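Omission of a single protein chain aside, the complex is shown with its protein chains in their original locations.
Chains here go by letter, A, B and C, matching the order in which they are written, and residues are numbered from 1 within each.
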Amino acid sequence: MFAEPSPKTRELLERLNRFFDQHIYPNEARYHHEMDAFRRQGNAWQVSPLVEELKPVARAAGLWNMFLPHPHRDVPAISNLDYAPLCEVMGRVSWSGEVFNCSAPDTGNMETIERYGTEAQKDEWLAPLLAGEIRSGFLMTEPAVASSDATNIQCTIRREGDEYVINGRKWFSSGAGSPRCKIFIVMGKTDPDAPRHAQQSMVLVPRDTKGITVLRHLSVFGYDDAPHGHMEVLLEDVRVPASNILLGEGRGFEIAQGRLGPGRIHHCMRSIGAAERALELMCDRLRSRVAFGRPLAEQSIWHERIAESRCLIDQARLLTLNAAYKMDTVGNKEARAEIAMIKVVAPNMSCKVVDWAIQAHGAAGVSQDFWLAEAYAHQRTVRIVDGPDEVHRNAIAKLELAKRAGPARA
Amino acid sequence: MFAEPSPKTRELLERLNRFFDQHIYPNEARYHHEMDAFRRQGNAWQVSPLVEELKPVARAAGLWNMFLPHPHRDVPAISNLDYAPLCEVMGRVSWSGEVFNCSAPDTGNMETIERYGTEAQKDEWLAPLLAGEIRSGFLMTEPAVASSDATNIQCTIRREGDEYVINGRKWFSSGAGSPRCKIFIVMGKTDPDAPRHAQQSMVLVPRDTKGITVLRHLSVFGYDDAPHGHMEVLLEDVRVPASNILLGEGRGFEIAQGRLGPGRIHHCMRSIGAAERALELMCDRLRSRVAFGRPLAEQSIWHERIAESRCLIDQARLLTLNAAYKMDTVGNKEARAEIAMIKVVAPNMSCKVVDWAIQAHGAAGVSQDFWLAEAYAHQRTVRIVDGPDEVHRNAIAKLELAKRAGPARA
Amino acid sequence: MFAEPSPKTRELLERLNRFFDQHIYPNEARYHHEMDAFRRQGNAWQVSPLVEELKPVARAAGLWNMFLPHPHRDVPAISNLDYAPLCEVMGRVSWSGEVFNCSAPDTGNMETIERYGTEAQKDEWLAPLLAGEIRSGFLMTEPAVASSDATNIQCTIRREGDEYVINGRKWFSSGAGSPRCKIFIVMGKTDPDAPRHAQQSMVLVPRDTKGITVLRHLSVFGYDDAPHGHMEVLLEDVRVPASNILLGEGRGFEIAQGRLGPGRIHHCMRSIGAAERALELMCDRLRSRVAFGRPLAEQSIWHERIAESRCLIDQARLLTLNAAYKMDTVGNKEARAEIAMIKVVAPNMSCKVVDWAIQAHGAAGVSQDFWLAEAYAHQRTVRIVDGPDEVHRNAIAKLELAKRAGPARA
Partner (left out) sequence: MFAEPSPKTRELLERLNRFFDQHIYPNEARYHHEMDAFRRQGNAWQVSPLVEELKPVARAAGLWNMFLPHPHRDVPAISNLDYAPLCEVMGRVSWSGEVFNCSAPDTGNMETIERYGTEAQKDEWLAPLLAGEIRSGFLMTEPAVASSDATNIQCTIRREGDEYVINGRKWFSSGAGSPRCKIFIVMGKTDPDAPRHAQQSMVLVPRDTKGITVLRHLSVFGYDDAPHGHMEVLLEDVRVPASNILLGEGRGFEIAQGRLGPGRIHHCMRSIGAAERALELMCDRLRSRVAFGRPLAEQSIWHERIAESRCLIDQARLLTLNAAYKMDTVGNKEARAEIAMIKVVAPNMSCKVVDWAIQAHGAAGVSQDFWLAEAYAHQRTVRIVDGPDEVHRNAIAKLELAKRAGPARA
């Protein structure tokens, strides 16, 4: 069968869509009102009452921790191909993932601990994360260097006795804004003189360790994305037990590579969900507005954009599902070209579709009355985080050129 | 399984690729030399000796008439999904299809007769076409009107006793240039007062019927595409027996719709094959040239284009295979959005990739020394024939807007 | 001389650039800190202390009210061509225009009153506006309809005795957020049954008139643009003396047309200034960052974008100056194609250049640390306000097609 969801996914999908119809879409305004009230009170970094209220409902509906690629204790595994369509739905409402304990960076952090952590690390951090009791942050990007090149990383993780001492400045540390964030995964260098990809390590750093200062949030086109947030974090002589290392010294790059694959499927499918919703909004708006005597929906310029949107969305979805399938069948490493491709294709596509939807809405499109401007800001950012387009295109091109290696033919 | 060829297709594909390696690629220069010699002699409209030579070889290799969607006598059927990858290979060399009796417009004409013809019509015309003994033309487009709107057609098919009398002027009549072309399928109006889509009919018109004049060939960006050709044909009081009608009066539009689906899969997969080859040539050229001290293949501007090409090609292929799968499973009518989408996506994509490949080749890219300029001319034309992009985007958009029907939501 | 500023403009330009170097650029951080402090205090709609501090300095430097196209009392006139380069400089810092009493919508409102107002209206409103003592708002766009078609406007202006009674809902009412905004120009319909372009009128409505409620601000990609603001304003039985009408009943469309020309030159030149600054930031960033062993500034993909930026900026500037020159020499009406063209070209260009600059900055580009995300949000919005791209392209095309009128040639 071609590009169709498995029966299991189809069932989950139906359940998830029902949940969205009952609990997510009707509460979108409430979510923003609650967060705006926090902002007006001077502190946006508070737990969303709505999300907390919905978590047990989602759990009761069997929509909890659906993302795990390998089974862990009582949490069953799901393949990338099966999970992808669920991500697409969650991409329609940016805050919805947490309701199902399926939001970044927690999903990636949980996968990382599940895959590379010791049993003790799992007991301490994975268990409460899977229970939705705590949240986590991922500290990789640094303000001072082009972090897309991992050898540029300046944060140091120095062994001192049975401790690691961490010094560095991180930013765009997603998730670090939440008051319930209790654990950071920090990428730094244990050995700057090691070979290029063996210099980096990852350590588990409890959020309340001495020496950690969350300095401020970084805004994204004017949005603070609270309470999740993109934070700037200063680490000054932060000490953690040596046992907090993940996998071992010099394995940080390897973990990063392993962790990024599934995360990219998630990101991309969410981008596709966002684009799909934007296209719906675009069609609805165009059907509802009349200018110069005709509904906008009858203008051929909008036919072009609707059709292009449909073509772009469907292609990006097929490409992402194909990458998921390849990861499931031959592994993340063999699928690295496919993963790089979707990382470029999906957010570029969604930026374009959301931008057209904005244009179709006129001034309303850039305002808070529609979800579109916020979606654009987010999708535009996805073209940068986890490596900018240019880095991925470079990787794709090198794999392509390598296929033609051997004596060049003029 | 996702997007992977069936074992049957895989075997055919291997056989076809071997045939290309042995008989097609090594003969590309010979093909052009032979046709150029004919041109210099003043008549390009001659049968290609090379193609005739290779036909029995292909037949012996079991690579003959692979395209038929329904079984006919001893010719087995193939699904659209299974045939698509074979078309992709044939798209790499424009003249290769005829070697396997799989070239347009013969494939479409054979399908049409197989699907809508009487047994007598099949005996007379389908049999020699399947045997590769004769070739055929398809006369639909007219110079005087926008033919993408079938109601514009001006050619008349008038019943007179037990004959039809045909008058009209057609152009871009593909296949009509070949000296072995013996049968035309002609689209015209039997009843201009009937409902919009019941005015048109199709009739079988033997090439040598009185009143037919093949006036000239139309060039495509300077290429004559001989001996196949795109001809202008005048039909003056052309009389054929009433039994030559296909399916019945007023059924022409219906046949056109039925015939176009598979033909579009073929066109699109050939476009994908052309793009794939252009990307290979691009990589090879860039690897072989040095400017300002570095191989062009190390320039990041070319990395962008190579990566974009790979992303665009893979997406277009998945979209086309998905359309083929949908046609196979739910029928051409249900798959009309998918068919319209690939008709827009595939040739636009291949134009872009071939154009980049031309740029990578410098002046050589526009010359006869590489296949690229010819490929561009052909791919650019595909964006117009069988309905220009605008008509298909319009159709896609209307289907998309219809999904949102019901009270419009602002 | 071609495309070079007049000696007068050159002198003003030098003075203005000096002022920016001394007083504007060094205070950009302070401006944002002050406004952010207001936001944290719960009310962003306060007068900027910095801007107030700089106004007398600008006035003393002879940089005050430079924009007026016709002389008014002691304020000298300036041609569109001469004023344009000054706008370009002001486009580099979004809040700078007010320092020179040259910010929208005040400039447009002042021009409108100067051009179409009575002496009494000038005494009451133009004088304090030119003195910088009060500010103004412009209420045209409505949330319920496609306002780009002026016949859609629903706000009613009903004559009752010697008063007008105004009812309507406006939004994206620029300038209405300022606590010093004292006067609105309101567009509404005095006669919905009049010919298409004689239905609308404009009236002067003091901000503190009974029945006016400023409901809320509209955000633009998450920015509130305080204290200027884009407000939603409810007008319920708002009564003003009949003498507050501008030019006369049914002249609203005519005023809108007359007012828009110069305003568009200003908008477009500011867009060009923004793009020019973004290109500088892009170059600086690329020169300062190293990835995979080479400065980003040596990557040919960035050469492409820098070169494209330069080509796009210079072309948009020439086109805008050409439109200014045409307005100055043959009038706004004769220059309507040129004005429509720059309205499409300039913000599209600046969106593209700013977006590339964002990409060059990585995550920093979307954050508050650089002016880029804010600039993007603003430039993107310019593609919608004062008529979306589509409306202007439509107007340009109709003028172009009209040039070819007469018997169509096939």
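Note that in this section contacts are C-beta pairs under 8 Å (C-beta built on N, C-alpha and C of every residue); 3 or more make two chains touch, one makes a residue touch a chain.
These figures come from a predicted structure and were not determined experimentally.
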Absent-chain contact - pick from C:L321, C:A335, C:V354 or C:A377: C:L321
Chain not shown: contacting residue from C:L218, C:M231, C:L279 or C:A373: C:L279
Where the unshown chain meets chain C, residue by residue: 1-3, 81, 279-280, 283-288, 297, 300, 302-304, 306-311, 314-316, 318-319, 321-322, 325, 337, 340-341, 344-345, 390, 392-398, 400-401, 403-405, 408-410
Contacts of chain B with the absent chain, listed as residue ranges: 40, 42, 141, 143, 145-149, 152, 171-172, 218-223, 230, 289-292, 296, 299, 301, 355, 358-359, 362-369, 373-374, 376-377, 380-381, 383-385, 388-391
Hidden partner chain, residues of chain A it touches: 299-304
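To be clear about the criterion, only the chains that are shown with their structure count from here on.
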Of all other chains, the one whose Cα centre sits farthest from chain C: B
Distance between the centres, which are taken as Cα means, of chain B and chain A, whole angstrom: 43
Centre-to-centre distance between chain C and chain B (centres being mean Cα positions), rounded to whole Å: 52
Two or more partner chains touched - positions in chain B: 300, 302-304
